[in-house]
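With one protein chain withheld, the remaining protein chains of the complex are depicted in position.
Now for chain A:
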Amino acid sequence: MLSTAEIHEIEEAIKVVPVKKAACIEALKVVQAHRRWISDESLKDVAEYMKMTAEELDSVATFYNMLFRKPVGRHIILVCDSVSCWVMGYDKLRDQLIQKLGIKYGQTTPDDRFTLLPNCCLGTCDTAPAMMIDDDLYKNVRIDQLDDILKKYS
């Protein structure tokens, strides 16, 4: 079931567009913001609310990189793997993260703390290598900074 808060936020998004369905991505974003990811159950609830079939809504949900249809941890680490970061040796950063967290790309640590994902160019190529953790952007990331950075996220 959608919460009152979720319904309120979805209604705000519907106001902006002339067709209700057009707000379906916004609705999915709302649910994800409240629940971290979009389960089958949540998807069905949103679909019903938006007067769409679950299949139709899922075809939209699965298209986008930043809508999560699988559980994710409390914090999401996005490592830029695009060309400028590749040239500047992002692979060492990736390998260190994999080693420190003991997980591969796409996985979540057993304590639910971090999910590790590769990501396309983060638009800060002059400060490569780059990564994001949740809303925070890290530029010119050095491996010896990783412990201090990760410490900030509990």
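Everything below uses one rule, namely that contacts are C-beta pairs under 8 Å (C-beta built on N, C-alpha and C of every residue); 3 or more make two chains touch, one makes a residue touch a chain; residues count from 1.
Following the convention adopted for this analysis, contacts and distances are computed from a predicted model.
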Looking at what's absent rather than what's present, what does UniProt name the missing chain, "Cell division protein FtsX", "NADH-quinone oxidoreductase subunit F", "Nitric oxide reductase subunit B" or "ABC transporter ATP-binding protein"? "NADH-quinone oxidoreductase subunit F"
Based on the whole complex, identify which of A:7, A:25 or A:98 touches the chain you can't see. A:25
Touching the left-out chain: which of A:59, A:99 or A:145? A:59
Using the document's contact rule, name the residues of chain A that touch the chain not shown here. 16-19, 21-26, 28-29, 59-60, 63-67, 81-84, 86-89, 91, 119-128, 132, 135, 137
